[in-house]
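The other protein chains are all here in position, but one chain of the complex has been omitted.
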Amino acid sequence: MSLLPQFLIDSILLGGLYTLMAIGFALAFGVTRIINFAHGEFIMLGAYAAFWLFTGWGLDPLAVMPAVIVLGFACGWLLFKAFIERVLTAPNINQILLTFAIGLVIQHIAVILWSGNSRSTTPEYALKALTIGDAFIPYGRLIGCGVAVLLVAMLIAWLKWAEDGRAVRAVAQNSDAATLMGINVKGIYALSFALSSALGVATGVVVSFIITVTPFMGFPMLVKAVAIVIVAGMGSIVGMVVGAFVLAFAETGFAYYVAEGSGWAEGVAFVLITAILIIRPYGLFGDAEA
Amino acid sequence: MRPELFLRWAGFVLAIAVLAVPFIGSPSLADLTFRTCTLAIIAISWNMMAGAGLISLGHSGFWGVGSYVAILCANHFGIPFLPSLVFGMLGGAVIGAGLALITGRLRGIYFAVATLAMSEGLRVIAVMLPDLTGGAQGAYLNSALFPGALAVNIAASFGAVVTACLSWYIGRTRYHYAFRAMRANERASQMLGIHPMLYRVSIVIVSGAMASYAGAVSVWYGGYLDPGVAFNLHITLMAQIAPILGGIYTLTGPILGTLAAAGLGEVTRQWLGHVEGVSLLVFGVTLAICVLYLPKGIQGGVDRLFRSVAKAPPADDSTPTRTTR
Partner (left out) sequence: MLNGFWNLVYAMGLGVLSLGIGLSSAEAQGVFKIGAPASLSGKYVAYGVQAKNGIEHALEMWKATRGDSAGGRKIELIFADTQSDNALTVSIINDLIQTQKVDLIIGPDGSNVAATAVPPWKKFKERPIWILPGGSSSKIEKEVGPDPYFFHTYAWAYYYHINNVDALKAAVGTKKKVAFVFTDGAYGRAHIDDARRYVKEAGFEIVANELVREGSADFNSAIIKVRATRPDILYALMQTTDAVQFAKQVYTAKTGIPYLVGTAQAQLTEWQQAVGEAQNCWTGVTTWVNGLAYPADPREPKLLPAAAAWEAAWRAKYGKEPEFLEAGYYVSTVLALLAVEATKSVDRDVLKTWLVGQDYKSPMGLHSKFKPSEITPHQAFGEMVVFQRVKEGNGYVSKLIFPKDIANGTLQTCK
């Protein structure tokens, strides 16, 4: 029995999952250069929101997603206004530390409120799969992939055609010139941060039925997101998707075809990242901007 | 007294205190000093690289290499305490050289991600080679070789003092200006005749060796090592938190920050450590406050105070020619 069909399916589904993890970060960092090391915690909050609504009121995660997204947007906006705005022009390291500290605080508040126990949501479709011969496509992950495609498409469309979206790109290219064009730069930064939080929260809702939910789940996802966005190059959402799939294929390939490969897979990911950075220092799709 | 002279005296007194504590301090004070010294070493080491514009997100990689080289020397070759520390430093230097050479011209966040890749890659290697490293289950250092708590504590204190002196010395040489130029704009500094590769490699080697020393001493202190402990994210974090708290790029910054961070950590642990999740929470909150209100760290705050006093107008403006010094 060939492993190839399942390998392809698993790689594509994992690529979708990684895209979800990276998309919020790609918007914040890739486009507007805001380094948000609390991004993983937004994913975690989204996952817990979905979990409590599911466990408490039996609400399906997908059904609550729009409401949770709006909540995530609001929280992101508040966070930006309260804290992030003040370090916008500070050196990178300050942004990293501040958002990391915020992430640490959120993690431990989650521990105090909800304990460190492992959780998961179990809607009907999360445990079913579509069978094709010997291979199968788990519905939960397929939905995750679908949501990823939807969010990416919406994001690219918004950036390309919506008034605010184009304003975001203008600010990313040259914030002084954007001001001269009459764009409220502060507002745009707040908008993109809030949107990135909303995307993170949406990711959380979806992964709540795919992977295990704990207060500490955010940071490994953040690391993956950072790696993907850097490798892809800044500003390129399409590049981010390509990066996510490249990473997914490499990891899954190792897991399937190399003995003890799953253990080495993570290391391979980082070798890949280093290699790409050496060959193309600004990432696969990035340009040489500062 | 002029500020530099004051600082020098303060530093001297601190160094004497740190070297004396292993001999005359109580055991818990000695333990606290040990952890503070290893933190100081890694904070100064991180700050040195940051001073050259190289932000490291993978400093735990150097620490882990130092720890593993030391424990391998002891367990597999029976090498005693002090020589194993030397080998640990060599390990860190080699990894540092490799990192600097491979990452070539990478800067800023790209370099940072490469360092992260390095430390994660090393951790995966440590996990996947259990026959060599003990793997995820961990390895115990051969207790027969243990040189005594006093020796280990002195090694840490000594390392901290030497590291501080080294960073002070580098700050006085022209290399300091080269690094500052590189940090501001590496391409422009090239035009000034500074060969970036040479400086980059040398600073990463020195920084890496220091951090590995801290890791090596640590494994002798604890007697147990596994990849999670050796390549702990917490180490990378503290290596950054301390210099930033104290004042990044400055000489005294990492030291002040280390004292503040260690003090804060102890206080929150002692007083709040029996309630779950709280001690790290308080740490996070404090860090956030410091970043928001003390962006140049404690040293920056002190400088501001100093400057605002120096700028205060003299008591009587109208007396024209009287010199008051």
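Order as written gives the chain letters A and B; numbering starts at 1 within each chain.
As a working rule, a contact is a pair of C-beta atoms (placed from the backbone, for glycine too) under 8 Å apart; a residue touches a chain by one contact, two chains touch by 3 or more.
Note that the coordinates shown come from a computational prediction; the quantities given were computed from them, not determined experimentally.
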According to the contact rule at the top, which chains on display are touched by the left-out chain? A, B
Out of A:T19, A:T214, A:S236 or A:T274, point to the residue that touches the absent chain in the complete complex. A:T214
Chain B positions in touch with the non-displayed chain are 1, 3, 6-7, 10, 14, 17, 25-29, 31-32, 34-35, 38, 127-128, 130, 134-141, 143, 146, 149, 218, 221-224, 226, 228-229, 232, 234, 256, 259-260, 263, 266-267, 269-270, 273-281, 298, 302, 305-306, 309-310
It is residues of chain A that touch the chain not shown, namely 1, 3, 6-7, 10, 13-14, 17-18, 55, 108, 111, 115-120, 122, 126-129, 131, 136, 138-140, 210-214, 216, 220, 252, 255-256, 260-263, 265-266
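Please note the rule applied: only the chains that are shown with their structure count from here on.
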Averaged-CA centre spacing for the pair chain B and chain A, given as whole angstrom: 32
State the interface residues of chain B toward chain A in the complex, per the touch definition above. 50, 55, 102-106, 108-110, 113-114, 116-118, 120-121, 124-125, 127-128, 233, 237, 240-241, 244, 248, 276-278, 280-281, 283-285, 287-288, 291-292, 295
For chain A, which residues are in contact with chain B within the complex? 35, 83, 86-87, 90, 92-94, 96-98, 100-105, 108-109, 111-112, 219, 223, 226-227, 230, 260, 263-264, 266-267, 270-271, 273-274, 277-278, 281-283
